[in-house]
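Every protein chain except one is present and positioned as in the full complex.
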Amino acid sequence: MSPAALERRARAIEAAGLGIGWTNGDFGRGRSYRFNDPDGHIMEMYYEERKYQAPPALRSSLKNQPQRHTGQGVGVRRSDHWALLASDVAANRRFATELLGFQLREQVIFDQGKTELGSGMSPTAVHHQLAYVLDVRRGRGRLHHFSLWVDNREDVLRAADILAENGIFIEAGPAKHNNSQGFDLYSYEPGGNRVEIYTGSYLVMAPDWEPVTWNEHERGSGTYWAARCLRASSSTARPI
Amino acid sequence: MSPAALERRARAIEAAGLGIGWTNGDFGRGRSYRFNDPDGHIMEMYYEERKYQAPPALRSSLKNQPQRHTGQGVGVRRSDHWALLASDVAANRRFATELLGFQLREQVIFDQGKTELGSGMSPTAVHHQLAYVLDVRRGRGRLHHFSLWVDNREDVLRAADILAENGIFIEAGPAKHNNSQGFDLYSYEPGGNRVEIYTGSYLVMAPDWEPVTWNEHERGSGTYWAARCLRASSSTARPI
Amino acid sequence: MSPAALERRARAIEAAGLGIGWTNGDFGRGRSYRFNDPDGHIMEMYYEERKYQAPPALRSSLKNQPQRHTGQGVGVRRSDHWALLASDVAANRRFATELLGFQLREQVIFDQGKTELGSGMSPTAVHHQLAYVLDVRRGRGRLHHFSLWVDNREDVLRAADILAENGIFIEAGPAKHNNSQGFDLYSYEPGGNRVEIYTGSYLVMAPDWEPVTWNEHERGSGTYWAARCLRASSSTARPI
Partner (left out) sequence: MSPAALERRARAIEAAGLGIGWTNGDFGRGRSYRFNDPDGHIMEMYYEERKYQAPPALRSSLKNQPQRHTGQGVGVRRSDHWALLASDVAANRRFATELLGFQLREQVIFDQGKTELGSGMSPTAVHHQLAYVLDVRRGRGRLHHFSLWVDNREDVLRAADILAENGIFIEAGPAKHNNSQGFDLYSYEPGGNRVEIYTGSYLVMAPDWEPVTWNEHERGSGTYWAARCLRASSSTARPI
């Protein structure tokens, strides 16, 4: 939130033994502090950023919109959140809330509080900008997915139409999650990372928000509603 | 389409040995001719119909709308189609096209033309108002589902929200079919019949429409895109 | 609906003194009969049509869709209707219903039945595929607008975003009509003709449909709801 806050966070992370060091910045941003989370993901934080200036052909007729509506695709507005796999969700969740200042929003905890499967948290009103999800294969530093925001549920359906038309694998969705109430689909970008097209959910503005916790029974499959294929062989109905 | 057409159809069905006889009509309609399709479903046809007059409390401020928008539920506009199970799809499809004058729109035929799994047809521009689907249990006179039309895909999503909130089973969807391009979900009404909330699809106005036929490979699951649950245990991604 | 029907209609129009003559067909269609409506619009009717075959790059992964979803624009599905200006709406309406076999669906009639401002009619379940609108300038053979169908109201809003981004004039809408219940916007294509992006409305399948007639009071502006600009100078509210 400020150059001073950046310095303070860097010192705290360094003191926790997770620091890597300062960089001279990268494309579009100033110097940044590089560090690891407990699971080994490499992260950077920075304050200075060069604001995007669209080239003339991409300027919008809307003065408050950074780039024109091209009429193509689904019009992603912003990135929404990153979901990272972690062998120890609790340790990484504490790292993000205690050292980075994120607020915990929702958790999935099984086995009567013993197994933390996932935790979502955020430093802003956005429901979660970071989530840790249990890495059942016990890998290290792995990504579960990143998420791109669209403004309406109809845009997620449009994404499905475009992906299906182009023969691009839709791994799940369109569907509505119970956790976070997000409406989304999952696919893969050409580099091999899972990407979610996402909308819905809800904002959190309470400074004393009480995290919502879901157990096995409450979570179910994690979907609130979602398609299953109707199998012709099992279709039954009463005679009319 | 006319009293004379009703008489002609009745005679043709009687000649085919499928007639039951005339009734004195039923609630809201005049005399009707009752008959069986080859699979044993009981059907009636009629010409005279008493137009619905909404009671004062349900009159719409729109003169061309039969009932007011109550602000509740999803606002079904009309019934769209009936899908009937049949042990011999081809025989029933011929009945509907040859004796009732329906136009064949799409078919699913497996085994190099030998097994007709389903056929959709219609007497109007609506894609299909009647479908026969193979009854793999070899029942008789059974219903697969009936279908209610809503005007926008968003209304199907709203139906999912309402059904899920009320703990009512959603059997499949929201999803998009490849056959007919319908966007829909399936649930059950309290009487036990499967009901589809349906939109999308396309109208057919060509008098010489050539039916679209799908084989095993082309049809796949019958869904163009639809949700699958994302299983945490199988989630894989490259390290970031 | 058939080659024989084409011949019958041509003879009837010729007998009415409105025929021009047969052509050898045009791009994509067989021989056609050319004629005038009473207002002088030139029309053609035909039966033979060459079905569109998309080139390989534009083939859809959906076997029942004539062209792929390109992900661009709003994905118009079909033309919906043509609205023609006419100095004498009643004469042209009678022409279309009596000589062409269209069914009258809705009318706007002012002055206690004396002035027919507009009439919409159709030969199919589509609410109106042809409308005559009073030409208050007493021109001859003029077009009011043609209409392109999209599947969801959200697509009309998307059209507004795309048109506004490109500085293309939106003459009216997005708004909902009371007549026909269409949800639409009006713009102009580069050739100078008014084009409507249209959805909603309702299908008519009753052979004995009773036309809906709107008088001055009922019709109002013709819009059921539509935007007006909120003028800051007139904004009033009670003190809080």
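The first chain written gets the first letter, and so on, giving A, B and C; residue counts start at 1 in each chain.
We adopt the following convention: a contact is a pair of C-beta atoms (placed from the backbone, for glycine too) under 8 Å apart; a residue touches a chain by one contact, two chains touch by 3 or more.
Source: prediction; values computed, not measured.
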Wait, the hidden chain, what does it touch out of the ones we have here?
A, B, C
Touch criterion as defined above, residue of C:Ala16, C:Ala172 or C:Leu203 at the omitted chain:
C:Ala172
Quick one: which of A:Glu7, A:Asp26, A:Asp111 or A:Asp151 touches the chain that's been left out?
A:Asp151
Where the complex has a chain not shown, which of A:Arg11, A:Arg78 or A:Arg137 is the residue touching it?
A:Arg78
In the complete complex, which positions of chain C touch the hidden chain?
41-42, 85, 117, 133-134, 136-137, 139-145, 153-154, 157, 160-161, 163-164, 170-176, 183, 185-186, 192-194, 221-230, 232-233, 235-240
Hidden partner sits against chain B at residues 60-62, 68-69, 71-73, 152, 154, 161-162, 164-167
Tell me, which residues in chain A touch the chain that this view leaves out?
1-2, 47, 49, 51, 62-65, 77-78, 106, 124-126, 151-154, 178-181, 199-200, 202-203, 205-208, 210, 212, 214, 218, 224
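Here is the rule we use: only the chains that are shown with their structure count from here on.
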Outermost chain relative to chain A, judged by CA means, is C
Interface overlap for chain A and chain C, more than half of numbers shared or less than half: same or different?
same
Suppose each chain is reduced to the average of its Cα coordinates; what separation in Å results between chain B and chain C?
28
Would you kindly tell me how far, in whole Å, the mean C-alpha position of chain B lies from that of chain A?
39
So the centre of each chain is just the mean of its C-alpha atoms; given that, what is the distance between chain A and chain C in Å?
45
In chain C, what residues contact two or more other chains?
62, 152, 154
